[in-house]
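To start, the structure itself, in structure tokens.
A protein chain is absent from this complex, but the other protein chains hold their places.
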Amino acid sequence: MQNVVFGIVTGSILAVATLGFALVRQTENFLNIAHAQMMALGAFVGVVLVDTYGMNIFLAGAITVVGLGALGVVLSAVFFQPVRHQGGTVLLFTSIGLALMMYAAILALFGTQARFYPDVSGGLHRFAGIGIATNELVIIGLAFGSIAALQIFLNSTGLGRAIRAVASNDDLARVRGVPVRTVSNTIWFISSAFGAMAGVMLGVLGAVNTEIGWHNILIVLAAAVLGGLRSITGVILAGLLLGIMMDVSALFIPTAYRPVVAFGVLVAVLILRPEGILSVQRRKDAVVA
Amino acid sequence: MELVLDTVRKTFGGVVAVDDVSAVMPQDRVTALIGPNGAGKTTLFNAITGFDPPDRGSISFGDQRIDGLPPWRVAELGLIRTFQTPVGFTTLTVRESLLAAATPHFAETPLGALGLSRKARDHERASGDRAEEISAELGMADLLDVRTDELSAGDRKLLEFARSLMAEPKMLLLDEPAAAVAPANIGRLSQLVRRLCDERGLGSLIIDHNLSFLMQIADEVHVLDRGALLASGPPAEIAANPDVMRVYLGEDGAKDSEA
Partner (left out) sequence: MTNPIFWVGVLTLAAIYASLAMALNVESGWGGMWDLGIAGLLAAGSYCYVILTADPDLGMRFAPGLSMWVAWPLSALFTGLVAFAIGAPALRLRREYFLITTLAFAEIIRQLVVIQADLTRGTLGVPNINRPFDSFVTGRDYNYVLLGIAVAAAAVMYLVTRQIGISPFGRTLRAARDNEAVALALGKRVNRMRIKTFVLAGVLIGATAPVYLFYIRAVSPQLFAPGITFTVWTALVIGGLGSIRGGLAGAFVLIVFTEAVGLIEVDPSHINILVAIEPFMVGLLLVLVLRFRPDGLFSERSAFGAGNRPAGRSAGDSRPAGAAQGSGG
């Protein structure tokens, strides 16, 4: 049971990260490999603000999230806008290039030493023999709070509805009212901010090191694919499920296998149950007439 | 030998695209398949060639059941189709496209590529000659070294046809081969289709909206309307059929203009 709780914490973070990733995948139509580097950057910026400048963790988190959200908008304008017309593959490889550059920037700015957030666990609570730290509760709360806020934003504001229209490929909706650039910038802001938030949360729970991005990109991809890249609920469920599976599997097999579990699930889903993903795609490829 | 359809049905959601069609198409004759837009002609091609298997009914070619076979297997049996939208092998030249169509399986393995056998070389040379012959007959000899994506739509349509000839067909299934093709080349096309049938017994099943082109070369015409077979018979009979006239004139006046 204890591991299920760990899994829920991991899964909430994963859901936040994956939502940001899936949003770009749905609207800009490419897999943004640099997304996980935004998580790493978030973890580092947060730790520097807290550890080096002695900032309060919540203030530091807020500054990181907003700052990196803005950075995401700038990066998308510099890197992705100019090659947008060249299609998904060029965008994907551009995002790999950007990921490498961000990784290099992280190395250069923060060095290869692992860093730690000061202890902000805030004591352990026990419910029926299961322990959960205050910070873990706060993380779960913040994760679902932001997901709910995103949900409300997407459903009940004009801008949010425009984003959903773009995501569902409804070209008619594009022309109505909201400028395309505003929609695109908002998407990048939200996506990057969610990535950065997940990064800070990961950092609070563990060590902050330069490899966070590469370690997490596949787990995010796995959650995104498992969730079907489409619905918010799907992504949340996939994130939680993967998180729980990774942490519960630790009971039966060595913890070293933790990432392998995620990739194994990913491969299994892709290969054993490709219908949802595949049928539409294959049709398009197969019958040209 | 013949291509036999027996109560073939194909639906997409609620739409019955092919509605219990039964027909016999001799392998050594020219058969036309006509009908207004959306009648289900292309869907029937997809069902025959394994791209989109029928929901029920059976399809056979000679004594072989072919419904449910994968497309490459249907092609191996000699049923070679062309596509309504002529995209082709975009980055290959016309010559490469034709040669690729003719390449036998034994030359298509990595090891075959490394120690190219004499047999494969001879085959390649013979295919090269045939590619030039066919392209000359279709008036596209000067396009042999042009990339497919640089051809005009009409030339790509001709390439579809030429390519299918390179693949050692027993019967051709041509989806609107004359659409967008220049009038002079339509003449060459119909002569070639007719001649292949008369001299070499290579028949075709042809979809087209250009009725004057079809009526000249077809031995038999099938009319499809909203998925169902409306009429079958020799061209003269079909041309005189009041039901067919109604379907064509009543619902769809501009069926000939595609270019």
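Order as written gives the chain letters A and B; numbering starts at 1 within each chain.
Just so we're on the same page, contacts are C-beta pairs under 8 Å (C-beta built on N, C-alpha and C of every residue); 3 or more make two chains touch, one makes a residue touch a chain.
These numbers come from a predicted model, not from an experiment.
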{"item": "Which displayed chains the hidden chain touches across the whole complex", "value": "A, B"}
{"item": "Per the touch definition above, residue among A:A104, A:A207 or A:L251 touching the missing chain", "value": "A:A104"}
{"item": "Given B:V21, B:I34, B:A47 or B:A75, the one touching the chain that is not displayed", "value": "B:A75"}
{"item": "Contact residue for the chain not shown (choose from B:T31, B:T49 or B:N185)", "value": "B:T49"}
{"item": "Hidden partner chain, touching residue among B:V16, B:A120, B:A182 or B:M215", "value": "B:A120"}
{"item": "Hidden partner chain, residues of chain B it touches", "value": "49, 51, 70-73, 75-76, 80-83, 87-93, 95-97, 99-101, 103, 105, 107-110, 112-114, 116, 120-121, 124-125, 128, 131-132, 141-148, 150, 163-164, 167"}
{"item": "Residues in chain A touching the chain absent from view", "value": "31, 79, 82-83, 86, 88-90, 92-94, 96-105, 107-112, 214, 217-218, 221-222, 225, 254, 256-257, 259-260, 263-264, 266-267, 270-271, 274, 277-278, 281-282, 285-289"}
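We take it that only the chains that are shown with their structure count from here on.
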{"item": "Chain A and chain B: spacing of chain centres that average the CA atoms, whole Å", "value": "49"}
